[in-house]
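Removed: one protein chain of the complex. Kept in place: all other protein chains.
== subunit A ==
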Amino acid sequence: MIAKRIIPCLDVKEGKVVKGTNFIGLRDLGDPVEMASSYSKAGADEIIFLDISATNEGRQTMVDIVRQTAEQVFVPFTVGGGVRSIEDVNRLLKAGADKVGMNSAAVVNPQLITESSQRFGAQCTVVAIDAKRVGDKWHVMTHGGSKDTGIDAIEWAKEAEARGAGEILLTSVDTDGVKNGFDIALTKTVVDAVRIPVIASGGVGKPEHFPEVFKETDVSAGLAASIFHENTFTVKEVKDVCKQQGVNIREA
């Protein structure tokens, strides 16, 4: 059977991996290509780059990083952040990205999902959704989780699928950074609402949080950033815990 995927996420700003996306106390962690390569050797099933560059130069640097990564990393990788147009998607795929993630731009212009899927295929069109609990629903948030669009996140996930998204990267704004585990209720609701793979994100503080989300939901993959970057835990430690708890994972 297909293995559950463990995905480290690298936040990249102006060509460097940084800690945290909140722009407060950003800290340089290293070279994105080197880090992606070392994670892939350590057993990461996939790598996600999130470009949080504020400048055009930074975004151009990201294209170079993608090109180098494609030459050196032998697992699939996704690039998201700052993808505004179909040309942005094209540029990143041409540079060698396997998939491109779109977030705010897709909320503003859902046609971007349709176009990307028709032109490049569902398999490389990832829609990233940042969701926050509001009453008994979840709302789609943009601008790094700070702006409430009022859009129902479950309905948006369904629309993304209908428009041809091949995968959903689902981040819970409520659990992100809290390190107390994935948002099980949100993840389960989205996974049950769509028929495409979902990547859960936000909230990992220890390896046990991965088997928890894999056992309580049918999610396809789990993403984490800080626990890997700070060398708190390795990808292998996460996989060992998953395996002990009977989760089907890939042993690299």
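The criterion applied here is as follows: a residue touches a chain if its C-beta (ideal position, glycine included) is under 8 Å from a C-beta of that chain, and two chains touch if they have at least 3 such contacts; residues count from 1.
To be clear about the criterion, contacts and distances are computed from a predicted model.
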> What name does the UniProt record list for the absent chain among "Serine-protein kinase RsbW", "Imidazole glycerol phosphate synthase subunit HisH", "Energy-coupling factor transporter ATP-binding protein EcfA2" or "Electron transfer flavoprotein subunit alpha/FixB family protein"?
Replying inline: "Imidazole glycerol phosphate synthase subunit HisH"
>> For the chain not shown, which residue from A:Asp11, A:Glu167 or A:Asp183 touches it across the whole complex?
In response: A:Glu167
>> Using the document's definition of touch, tell me which of A:Arg67, A:Arg84 or A:Lys179 contacts the absent chain.
In response: A:Arg67
>> Please output the residues of subunit A touching the missing chain, sorted low to high.
In response: 1-3, 5, 40, 45, 67, 70-76, 93-94, 96, 98, 121-123, 166-167, 195-197, 220-221, 250-252
